[in-house]
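One chain of protein is taken out of this complex; the other chains stay put.
Right after this comes subunit A.
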Amino acid sequence: MLYREAGDFKTTYAADSQTFPIAFDRWRYWAVLAVAWLVIPFVIDDYWANAILVPFLIYSIAAIGLNILTGYCGQVSLGTGGFMAVGAYSVYKLMTAFPDVSMLIHVVLAGFITAAVGAAFGLPSLRIKGFYLAVATLAAQFFLVWLFNKVPWFYNYSASGQISAPERFVGGIAVTGAGTAPAAQYLICLFFVTLCALLARNLTRGSVGRKWMAIRDMDIAAEIIGVNPLTAKLSAFAVSSFFIGIAGALFFAVYLGAVEVGEAFGIQKSFLVLFMCIIGGLGSIFGSFAGAAFLVLLPVALKVLGVDLLGWPSSTVAHLQLVAVGALIMFFLIKEPHGLAQLWRIAKEKLRLWPFPY
């Protein structure tokens, strides 16, 4: 009943092109933001932060990043894990080189470094498309992981070859290191999620986003209306890698604390983020959140159901989880290539008319 556009007239083009044209959606958005910022930080405990909320937020940023490249610009990438590693190692080098600078600045700088690396690895996209590009980005994935393992400078010559985050602060409150409060972990991730989602949304609704989508839908026609494929593709790679770099930096510094590159940022990570985009919905910011939430919650839900309620051995449940993810990927590719976001959109279309059929 509340979900209506009737009576909600737009009198300017600016109002017509806003993110949530329906008033109810706008209120829901502000409500979600308010709960996320004002309620959750006070009730969050260690389990919720580390098992669910922090990974969800970080993967959301990574999924937004990959969605810009793959969902909006149509360039398939399997290098996400590698680019996350670039973000992680950049932030590690920055944290150890400049201990007094705020973490917020370090994470953003790590994003910029990753953007430069991503744009460099995006160069092959000017020549090759589709599967071949996917394989080229796969090369980036393996090369970057190899590089961070091989060159001791990146891990500050530590004996184990691992990097571990020292304690660093934002305005006097520890956000990395062993003594970090769950609320602080959560809030710094939430800050970057809010920022990234806003930036991504603004980019994709304006002329830059249209350039990307034009390249995705038909690159020849895009060129004929004046889109330079070089700048369009490279900017998509750069922006996408910027977000992925931020995600990688947070994943290492805030979430894990200590990282071995092949384990944390291997090829599985690339696939995981790609699956989030596919299940959530390619070409949708909301879909990035939905996909991240889904794939973070699925193992937790299966564990609660299988191990805690039914008493199965945890190895069985772990295998079951792989089967379930595989089956879901196939289901979505066949039945709903636009993912959860499309299901959500259809539900909303239906809701607009409900309870009437027309």
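In the analysis below, a residue touches a chain if its C-beta (ideal position, glycine included) is under 8 Å from a C-beta of that chain, and two chains touch if they have at least 3 such contacts; residues count from 1.
As a convention for this text, contacts and distances are computed from a predicted model.
Chemist: Not counting the visible chains, the remaining one has a UniProt entry; which protein name from "Acylphosphatase", "Aminotransferase", "NADH-quinone oxidoreductase subunit K" or "Amino acid/amide ABC transporter ATP-binding protein 1, HAAT family" does it give?
Modeler: The record names the chain that does not appear here as "Amino acid/amide ABC transporter ATP-binding protein 1, HAAT family".
Chemist: Using the document's definition of touch, tell me which of A:G130, A:P152, A:P166 or A:G206 contacts the absent chain.
Modeler: For the chain that is not drawn, the touching residue is A:G206.
Chemist: Quick one: which of A:T96, A:N156, A:N228 or A:Q268 touches the chain that's been left out?
Modeler: A:N228
Chemist: So one chain is hidden, and I want to know which residue out of A:L126, A:M218, A:A301 or A:M330 touches that hidden chain in the complete assembly.
Modeler: A:M218
Chemist: If the hidden chain were put back, which of A:A14, A:V43, A:A159 or A:I334 would touch it?
Modeler: A:A14
Chemist: Provide the residue numbers of subunit A that touch the chain removed from this figure.
Modeler: Per the touch rule, subunit A residues meeting the hidden chain are 12-14, 16-17, 199, 202-203, 205-208, 210-211, 213-214, 216-218, 220-229, 235, 239, 283.
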